[in-house]
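Now for subunit A:
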Amino acid sequence: MSAAEQPAAVLEVREVTKRYGHGRRDTLRALDGVDLTLHRGEILALVGESGSGKSTLAKILAGSTSQTSGQVLCDGVEITARRHSTARRRIQMVFQDPYSSLNPRMTVRSALSEVLRVHRVVPREQIAEELSRLMSLVGLDDSALDAYPSQFSGGQRQRIAIARALAVRPDILIADEPVSALDVSVQATILDLFESLRSELGLSVLFIAHNLAVVQHLADRIAVMYLGRIAEVAQTDTLFASPEHPYTQALIASVPRMRPRDLEQPPALDGEPPSPIHLPTGCRFNPRCAYAQPTCLIDEPALERVAEGHSVACWFAGQLQQAPTKQSEEFA
Partner candidate 1 sequence: ASSSTKSGGASKSAGAPVHGGNLTIARAQDAKSMNNILTFDNSSIFIFEQIMEPLFTVTADGKATKPLLATGYKVSADKKTYTINLRKGVKFSTGKEMTSADVKFSIDQDTKHASTGWGFINSAIQQVQAAGKYTVVIKLKHAWAPLIADLALFSNAIVPNNYDGKTMAEFYQAPVGTGPFKWGQWKRGEYLKLVANTGYWQKGKPYLDSVTWNVVPDSNTRKLQVQGGQADIDEYPDWSTFKSLGTGSNVIAKTFPSTELDYLAFNEKKKPFQDVHVRRAISAMIDRSAINKAVLFGNGTPANSLLMPGVPFYQKSTPGIMKNDALAKKELAASSVPKGFSTTLLIPSGDASKLSTAQIIQNDLQQYNIKVTIKQLDPTANHNAQQNMQYDMGLSAWTMDIPDPDEWTSFAIDPDGGAKSAYTNYRSAEAIKLNRQAQQSVDHSTRAELYNQLQDVVAHDAPFAFLYYAPYAYGVSDKVQNFNVTPLGNYPLTDVWKSK
Partner candidate 2 sequence: MSVVALSRTVEPLLSVQHLTIGIPSSGGGHATLVRDVSFEVGPGVRYGLVGESGSGKSMTLKAIAGLLPRGVEVLEGEIHFDGDDVLTMSPHERRRIMGPRMAMIFQEPMTALNPTTRVGKQIAEGPRRHLGLSKADAQELAVDMIRRTGIPDPARRARAYPHELSGGLRQRIMIAMALSCKPALVLCDEPTTALDVTVQDQVLRLLAQLCDDMGSALTFVTHDLAVVSQTCSRLSVMYAGRIMEEGNVREVYEAPQHPYTEALFQSAPDFDDPGRRLAPIPGLPPSLTDPPPGCPFAPRCQYAIESCSTGSKPLVEVRHRHLSACDLADQIFGGTR
């Protein structure tokens, strides 16, 4: 792969593993060898079932927890959770719940100026100016500065949370389900905001979501996680047009549509994800996979490139039909 074809990577995740719990038998592998690259100026979406490790990865990237093994590189330099404040500034995070992500006892002004002062982002006398700039950046009025979080709606709070993240002028924004808690009518404005931040500030965004429809609108690329591993990564169009991993296919098939659909049909995916404590051997998706083969029960597939910018962790990537149906007998 030549450097010219590939946009520059700002953030690279290599073989990152995160275990919770220290008992030998009871360790929970929240992340199990994750490789992922965030390119400069792109919006990379991370989707996956609940508990697949999305938030864990986000926390590792933001430095609020450290990985058990593996590396995180920022501009090619390794960073850890105990990072220097300048390194900390580069990566900022926005949380899911706008109601709990703001200190209920601080006005917007004091919350924002605190960050500005601590990091000496601007000289003291320019703080007021900077605050106005931030507010307009996230589409809020200056009058909002002197209000407490409780006086805002969810969407406005989420903007304030974003403004706080932007205050230190980061390069990278990690957004952990920033719109899941919002109403659709508000959600659109936040999605817009991300889009404009990317285009105007050149921010790189890792956008975590569980709603594929949202992601489809926003992301340049999408990474699908399953049980602590990346199952598939591709450009948005590619992923929806030709999903290669059976899990991705099932995910897409499960998305509720505005169009009518036959509910009598069996669901795209049976069962529930297995516990990350007792992972199945072989491919971790095999217990629910319609196409599972003997190989899948023994060996774990690595994330392999199947096409330009499209990697899949499946032994049969490229060989499966789209829109899978329950035809396991045929393969068995």
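Basically, contacts are C-beta pairs under 8 Å (C-beta built on N, C-alpha and C of every residue); 3 or more make two chains touch, one makes a residue touch a chain; residues count from 1.
Candidate selection criterion: all candidates are chains of the complex that A comes from, given by their letters.
In this text, all values refer to a predicted model and were calculated from it rather than measured experimentally.
Engineer: Sort out for me which candidate, 1 or 2, comes into contact with subunit A in this complex.
Structural biologist: Looking at which candidate touches subunit A, I get 2.
Engineer: Spell out the residues on subunit A that touch candidate 2 in their complex, using ranges where they run on.
Structural biologist: Result: residues 49-50, 153-154, 183-189, 191-192, 210-214, 216-217, 240, 250-251, 253-261, 263-270, 272 of subunit A touch candidate 2.
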